[in-house]
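All protein chains but one are shown in place.
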Amino acid sequence: MSSEFGHLLKVSVFGQSHGKAIGVVMDGLPAGEAVDLAQLNAFLDRRRPGKSALSTARREADAPLFLSGLENGVTCGAPLCAIIENSDQHSSDYRELADKPRPGHADFTAWVKWGGSADMRGGGHFSGRLTAPLCIAGGIAKQILARRGVFVGAHLASVGTEEDAAFPLHPTAELLDAVAAKAFPVLEDEAGARMQQAILAARQAGDSLGGVVECAAVGLPSGLGGPMFDGVENRLAAALFGIPAVKGVEFGAGFAAARSTGSANNDPFAVRDGAIVTTSNHAGGILGGITTGMPLTLRLAFKPTPSISKPQQTVSLSRMEPAELVIRGRHDPCIAHRAVPVVEAVTATVLLDLLLEGNHGNF
Amino acid sequence: MSSEFGHLLKVSVFGQSHGKAIGVVMDGLPAGEAVDLAQLNAFLDRRRPGKSALSTARREADAPLFLSGLENGVTCGAPLCAIIENSDQHSSDYRELADKPRPGHADFTAWVKWGGSADMRGGGHFSGRLTAPLCIAGGIAKQILARRGVFVGAHLASVGTEEDAAFPLHPTAELLDAVAAKAFPVLEDEAGARMQQAILAARQAGDSLGGVVECAAVGLPSGLGGPMFDGVENRLAAALFGIPAVKGVEFGAGFAAARSTGSANNDPFAVRDGAIVTTSNHAGGILGGITTGMPLTLRLAFKPTPSISKPQQTVSLSRMEPAELVIRGRHDPCIAHRAVPVVEAVTATVLLDLLLEGNHGNF
Amino acid sequence: MSSEFGHLLKVSVFGQSHGKAIGVVMDGLPAGEAVDLAQLNAFLDRRRPGKSALSTARREADAPLFLSGLENGVTCGAPLCAIIENSDQHSSDYRELADKPRPGHADFTAWVKWGGSADMRGGGHFSGRLTAPLCIAGGIAKQILARRGVFVGAHLASVGTEEDAAFPLHPTAELLDAVAAKAFPVLEDEAGARMQQAILAARQAGDSLGGVVECAAVGLPSGLGGPMFDGVENRLAAALFGIPAVKGVEFGAGFAAARSTGSANNDPFAVRDGAIVTTSNHAGGILGGITTGMPLTLRLAFKPTPSISKPQQTVSLSRMEPAELVIRGRHDPCIAHRAVPVVEAVTATVLLDLLLEGNHGNF
Partner (left out) sequence: MSSEFGHLLKVSVFGQSHGKAIGVVMDGLPAGEAVDLAQLNAFLDRRRPGKSALSTARREADAPLFLSGLENGVTCGAPLCAIIENSDQHSSDYRELADKPRPGHADFTAWVKWGGSADMRGGGHFSGRLTAPLCIAGGIAKQILARRGVFVGAHLASVGTEEDAAFPLHPTAELLDAVAAKAFPVLEDEAGARMQQAILAARQAGDSLGGVVECAAVGLPSGLGGPMFDGVENRLAAALFGIPAVKGVEFGAGFAAARSTGSANNDPFAVRDGAIVTTSNHAGGILGGITTGMPLTLRLAFKPTPSISKPQQTVSLSRMEPAELVIRGRHDPCIAHRAVPVVEAVTATVLLDLLLEGNHGNF
């Protein structure tokens, strides 16, 4: 079992919600890359909780502390390690959970796998808090990619049954930036308003909502990836399912393609400004596991936050009998909007790894 | 770039559509496992083309030849290599394709990546024919799993807009066998009839259809997998996107969970016959990347076969100008129904790999 | 490029000599394993410098700080991260080195690979100081192994031309402990006295000495490892060459076997107390990449410390012309005796990884 992904660039995440610190090691980063800390902190802020009634009140101080890998703000070729200290390590709220696994959480499976040794408090190693170090890695990757004309951005495509518009055929870097700058990352603010209302309604009902995040990467060269098991989709999917609560991933038209016809779904080739493009992009920028040079698009399904305040049916592990569980404290009634930068982060990290391998199969 | 997946059990596929042979190497198979060749051949027959008007007329002789790894029909601990000889290696039909990439195929991306060296004829290393060696690996894995009470089965959940019923909460091994025995692998034969009509209609229109395959694995112990990037979903997705034409994967409720609420989507725990179960299975048998012991369920979106006989817009690579392409020959108007055993094969292989690691995190 | 080794148990090291901290992430540790901190610190003390005239005066405070992976002193299944803060981060002594690569050091190759981005000060990521986090990992692995009757120990087999005795055919845990407890880790103290004199003489001459470390592991089950590229020797060698200054590794009789005959080198099998043993152990406990159950023995060649105070010939990178270099400051005139616990650490970590895979090829 591994908390790591990547080939030439390996990213390894560590930490539990209530340990001393959480962090990330990036091994294989190219040297000589400046890391703009202000820009990185601004990126980290996008996933931070406690900013509105839409998310948990818990305060995090997510300023990363760099232990290695940077010299005067520039990567030096050695593994980069950055940590975030946990200011709030007490765990009294979680005592009841040790015996009553929360439905939809990993409490039960962690108990099966690790028994009494498992740190269930606050989700242990499964905690959404571990997406913070992922964002450190991804924020750095995004800066390195942007320097090469590759831009990664995402938006909240839906919450419950409320839907945002989809990205246009050619999202621009400006559009991606504009969405990122919004407090609620949607393309159409009216859709965003409806989503926020739905989230608040779910909170008032002691319930929660799922959502979908759409992510795009523009400026990628064609030729990245490969066929079979090491393609762009394989590698992105393998990493993206590491984001807590993700239950589905699709590229381009995805599941909609399964309802379509070949004549409608095939993307015709054309020549534009001396380059070969496709005039539609149902492939999501990937054919045969290899980038086409068109925007890479993917969509991720996030399940509703399992922590709800409504009473739930569970079992007592010690007595092996039914038990009712009421989860106390404040919890995010929806995680999908805060997951938007996390999706960008993981996508950017995988794409940087692919770029390091290059896009040609000869040498 | 790699044509391999797996951790303790590595599966590596080789071959091009028009080379001498295609094959598979399985490294890390447990020793002492009998391989029932009749059962394996019956499994391979399920994906074989040419059986009806629904699929291409091309004949394949898919009887595998075992070069290593078996002693008297039993695995011996050494890597197993099995090949299937290509009887039909001529490639004249594909000459036009060298200059005009087929929309929806990997011709263009292969040309970018490997230039003139790429074997585009018949799809090269991207060919659906490579799913045959995958089925050899998966057929062997299925036999080893079945001996331990783990059964993997799949059905065609939809073709275009025609839908089969979903698997019940607890699919039995008998149900999985019954679907596998059908010429058209659906749960409800009436739905199957509609699907077949839709496929034939697409063929007559010179078009093609996509579809969805649902797969289930029953009898898995709880505790397999792990959090973050090496979980059951990560590893299955990484391998499943290696099946040609897959554009999406979801586990349990998947994208439907994103439209749901926590109170509806959370699976309540209960005690049944001394074991902890959930009374619904929106999680698809996986929480926090670890199996719960409930049936593992997943759905895969297959895009419509890109080879259609309708004229299509493409470009001439040599002249960098628009070109029309008409693909000749007979091609599958839908690949999803033939992909059903392939999905079982890849799923079974990954699950065997996970089982070899065991389900406990202590030792 | 990777600062990591291991399969089921991945160990990743980070830090530069003059960064904020150095550390290690262990991913895949079994859960429920107590870590005795006093015992761990005692182990770390064995490699610490500044204890005598034989090593550099630089003070290190090597007490590890655990950021994750432990709950109440017991492993919890999540990745364990431990760091050691660098108290002494100034780097003024190293300014000259930026232009004049030290012979025998990685200054030149780091400059080629990473250019001006490379952190050359104090050896950067190549620093012997990174063996401290390796010892944290190995010290924990040793505790877990000892609980299962597997003991790993090493001694200084030679310094320059002065040689210690070799381990007996069956080193006991007591013998391994006794050597570990010595200030100078040799089997024969008279040989140790000669070695120390040789080291002091080298220091007085402004020179340095190499040495050989012999390591043994007793109590291993037979059946660990496998043939070809994933055998016990392959995996140990791959990790052991990660220790700075190692230029050779041999198992059992090693290079002496190359001068021997089959009749002398083959280890006859015999039955002792109901178990199959060999009556000699030229194989070093490994046949065909798989453990025999006899003690595993290996020897590592350490080159002389490249930092010597004698003037040396080098070049000025900026002017591409010859230059003389005098390395100032105090440096270890021999590294081999301090490397003894490091060799134990890496060996123990690899063996724990192998044990996690088990020793049988069926399941």
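For clarity, chains are labelled A, B and C in written order, and residue numbers in each chain start from 1.
Simple rule for what comes next: a residue touches a chain if its C-beta (ideal position, glycine included) is under 8 Å from a C-beta of that chain, and two chains touch if they have at least 3 such contacts.
These numbers were taken from a predicted model, which means no experiment stands behind them.
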Per the touch definition above, residue among C:A34, C:A193, C:M228 or C:V326 touching the missing chain: C:M228
Residue among B:G32, B:G206, B:G219 or B:P268 touching the omitted chain: B:G32
Full-complex contact with the absent chain, from C:F5, C:F43, C:F151 or C:F167: C:F5
Contact footprint on chain A, counting only the chain that is left out: 7-8, 30-33, 77-78, 227, 355-357, 361-363
Interface with the unshown chain - residue positions in chain C: 1-5, 13, 101, 103-106, 108-110, 112-115, 117-118, 124-126, 130, 158, 160-161, 202, 206-212, 222-223, 225-231, 233-235, 237-239, 241-242, 244, 246-255, 257-271, 274, 276, 278-279, 282-284, 287-293, 301-308, 310, 312-315, 317, 320-322, 336, 357, 359-362
Interface residues of chain B (partner: the chain not displayed): 1-4, 8, 10, 12-16, 19-23, 25, 27-28, 31-32, 65-69, 71, 74-81, 83, 110, 113-119, 124-125
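Quick note on the criterion: only the chains that are shown with their structure count from here on.
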Interface ranked first by C-beta contact pairs: A-B
For chain A paired with chain B, centre-to-centre distance based on mean C-alpha positions, whole Å: 26
For chain A paired with chain C, centre-to-centre distance based on mean C-alpha positions, whole Å: 38
Length of the line joining the C-alpha centres of chain B and chain C, rounded to whole Å: 45
Residues of chain B engaged with two or more neighbouring chains: 227, 357, 361-362
